[in-house]
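Note that one protein chain is taken out, while the other chains of the complex remain in position.
Chain nomenclature is as follows: A, B and C, assigned in order of appearance, with residue numbering initiated at 1 for each chain independently.
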Amino acid sequence: MTVELGNDVAHLGHVELLTDQFEASLAFFTQVYGLKLSALDGSSAYLRAWDDYEFCTLKLTSSPQTGVGHIGYRVASKAALDRRVAAINAAGYKVHGWHDGDESHGSAFRFESPFGHLFELYWDTNRAPSDDPSALKNTASRFTGVPPRRIDHVNLLSSDVAEFRRFMEICLGSRVTEMIKLNNGRLGGCWFTVNNKSYDLACTEEHGKGQGRLHHLTYATDQREDILRAADLFLEAGVHIETGPHKHAIQGTFFLYVWEPAGNRVELANAGARLILAPDWEPVVWTEEERKKGQAWGLKTIESFHTHGTPPAK
Amino acid sequence: MTVELGNDVAHLGHVELLTDQFEASLAFFTQVYGLKLSALDGSSAYLRAWDDYEFCTLKLTSSPQTGVGHIGYRVASKAALDRRVAAINAAGYKVHGWHDGDESHGSAFRFESPFGHLFELYWDTNRAPSDDPSALKNTASRFTGVPPRRIDHVNLLSSDVAEFRRFMEICLGSRVTEMIKLNNGRLGGCWFTVNNKSYDLACTEEHGKGQGRLHHLTYATDQREDILRAADLFLEAGVHIETGPHKHAIQGTFFLYVWEPAGNRVELANAGARLILAPDWEPVVWTEEERKKGQAWGLKTIESFHTHGTPPAK
Amino acid sequence: MTVELGNDVAHLGHVELLTDQFEASLAFFTQVYGLKLSALDGSSAYLRAWDDYEFCTLKLTSSPQTGVGHIGYRVASKAALDRRVAAINAAGYKVHGWHDGDESHGSAFRFESPFGHLFELYWDTNRAPSDDPSALKNTASRFTGVPPRRIDHVNLLSSDVAEFRRFMEICLGSRVTEMIKLNNGRLGGCWFTVNNKSYDLACTEEHGKGQGRLHHLTYATDQREDILRAADLFLEAGVHIETGPHKHAIQGTFFLYVWEPAGNRVELANAGARLILAPDWEPVVWTEEERKKGQAWGLKTIESFHTHGTPPAK
Partner (left out) sequence: MTVELGNDVAHLGHVELLTDQFEASLAFFTQVYGLKLSALDGSSAYLRAWDDYEFCTLKLTSSPQTGVGHIGYRVASKAALDRRVAAINAAGYKVHGWHDGDESHGSAFRFESPFGHLFELYWDTNRAPSDDPSALKNTASRFTGVPPRRIDHVNLLSSDVAEFRRFMEICLGSRVTEMIKLNNGRLGGCWFTVNNKSYDLACTEEHGKGQGRLHHLTYATDQREDILRAADLFLEAGVHIETGPHKHAIQGTFFLYVWEPAGNRVELANAGARLILAPDWEPVVWTEEERKKGQAWGLKTIESFHTHGTPPAK
């Protein structure tokens, strides 16, 4: 049953982001966006927010291209991982199999979405380094005044959102909380979750070219004010602010989108006290007509938001 | 296994609060605290916050006394309810059995904590009235500018917190996220959750007299600013502000406590973006010495916070 | 000397707004925007914010047209009023002379800008009604949880901003804190103040037709969060949100613009802790090229902001 499968996967764990401007991207994430550096190895930096309990929620990897390397979800238990592996093996999607862990977690089971996005599930994980403790023992690391508290979600692009939805339901047991239904009958976008967060992954329709592209990666802030202050800091640092701060109509999230130096879109977001607690939540369905009203307070979605993704379409 | 049992119960659904000042309490909750009135029957008012998806999260009942009537949790499915009923029947706690529903939900299975708190589990529920829609279809009711977005948690008193913990784990499958360990080896308090919220119920040690007493009931706000503004409104309305706004060391919640006209303590709280996502979260344990530092920013806990509960000790 | 003349005028006192939808406009200002009704006479409503010390800061007047009726500044003393009257009489602008007061203040000296905007200066004034006291005796009226704390500024349109500037300096002793210098050498806009506020009146170039038109009227909020919450309330009330919330590059004000039912543009704004304290402040000059960057965080100014004014151009 969907609900029980859903409980096998605990939460979005980390995203690997590829950059062809490694030094500049690392400087952005640590000095402007506000993540902490857990470790550096040959070609990757392991980053986390101040209240991420895991060692790494953003693996930033030097690469000839940009976009997303892989997406890792942590499972609810070792037994849950076994159940998920069996389900995925039976489903017919492309399976990469077991992959050695890295600085941040143990071995992981890897598989692909039909659109080339690489996913992994893992149980064994490393915790945030203990040499950076907070004065409050219920906080993962020392609070440093910067906005991102924890990883929030990732938004991927695909040419067939309905097919992507099937993949998410079968492989991760995700449920859909909101979606866009286009006039042509297609799904324009789907927002998924495996827990009480209103979403941990979104898939929206690819309007450019390419496989497995990334739309954006997002961290959560405690307050909306954190995002307003961050906007001023992005301005001072010369970061490209694409759109926001404003409030999404879908999901009601207060948002701000910028591009890190390599062109990957990153967001800061605040959902207030919103959670999906209802076990029988019916997905909210948005029509094209409703989308034409713009964002919650009327901001028109700017063109680049519909077209820009990483890696760039060729 | 605990984890799987935990998944049977979806979330705290509602709390019944008893008042011997029904009219004044109702005026407080609807005109000052900011809840919406879903319905009134003979002796109860059914109230909800603007984003509570259920018809009622606070059942306010006229009574010769104050305190808590019962605490309702909604289960994850009908099958989950059957499993919970079997587990509770087997556990040896006092069972009241099936109870007819009311304006807000279908039939419920009732049972008692060892300290006289009445609990119920239910599946069938009624939704927030549709005649008060929000402009945003993913919001349960029209936003009216008032702080409480949804019900958050309830805090009960008991003479033996360890025993209360056993009750919560067996009957609800709750897990403990934080706790106080006293120098005498007893538990001073336990914070429980059945989902990703950091807590939905707390039990702290009874320092007065009486059985089944309530410490406080809490609704969540979207932002800390909502609580600062509410403090000014409570001041203007002549409401007794007991303590706050300030930040708890335990759970890190930004809080404000007031007494409604009948003396029941109610809180507004904001947890920022904090969630318990780790499936293997180890409870945070606070010592007496750590508690002596006061709240997060040094505020000393005031005396009435340790002694006042409802109904008053006789 | 300019500085000493400047000290003769204490602050912007009130604005008279004309509406051809009196009932709807009054409902908007009292039920959505959040002003208090001090009094009603034949054709006008006298409104104020919760911390305006005067009886009226917005006089809303039923009229066949929209736009601004007059702008009132309060002087620093009776002697200061005499000095100002002498200076204005000597200046050659169109003078209307002494005008009887109304519900809100005593007799006022009236005169016109070269573009037909009617101004008045007055000393005797009435205070906010005493029957609506705050629990805090240093607050003008009872805080009701709504955003506008006090009147902030008004923005007028003129076909020659440099000429308007001369008028403001001579008649009110205003100083310019910021301005736009166009590539053609003209002033695109000027921000004026008579005190430590960074501006109390702005004049921007008229791009439509008509004399004496209003661009917008603004009240100040205590916090930026008040404006975000107001945006949700405007959305729920079906109010036309024109642009924002966002931060102006000029003056750094956090803003939100809506249209009241008759089409007059009204703003909520927050300047944080910004004040102009330097007695020798040099006006900040913005070029066309700098303006092309959009607002502070990159929002492009929308078309209607350049063209819409009241009364509508014919």
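Note that in this section a residue touches a chain if its C-beta (ideal position, glycine included) is under 8 Å from a C-beta of that chain, and two chains touch if they have at least 3 such contacts.
These numbers come from a predicted model, not from an experiment.
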item: Interface partners of the hidden chain - shown chains only, full complex considered; value: A, B, C
item: Touching residue (missing chain; options C:14, C:59 or C:74); value: C:74
item: Identified contact with the non-displayed chain, of C:14, C:70 or C:150; value: C:150
item: Which of A:42, A:92, A:145 or A:185 contacts the chain that the document leaves out; value: A:145
item: Touching the absent chain when the full complex is considered, from C:24, C:86 or C:136; value: C:136
item: Sites on subunit C contacted by the missing partner chain, in the whole complex; value: 3-4, 7, 10-11, 51, 53, 74-77, 136-139, 149-150, 152, 178, 195-197, 220-225, 249-252, 270-275, 277-279, 281, 284, 286, 290, 296
item: Residues of subunit B (touch criterion as defined above) contacting the omitted chain; value: 224-225, 228, 231-232, 234-235, 241-247, 254, 296-299
item: Contact footprint on subunit A, counting only the chain that is left out; value: 134-136, 142-146, 223, 225-226, 229, 232-233, 235-236, 238
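The rule is simple: only the chains that are shown with their structure count from here on.
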item: Two chains joined by the most C-beta pairs in contact, as defined above; value: A-B
item: Homomeric contact subunit A-subunit C: same or different residue positions, threshold half; value: same
item: Inter-chain centre distance, subunit B versus subunit C - centres from mean C-alpha coordinates, in Å; value: 47
item: Centre distance in Å when subunit A and subunit C are each reduced to the mean of their C-alpha atoms; value: 44
item: Set of subunit B residues in contact with two or more other chains; value: 136, 223, 225
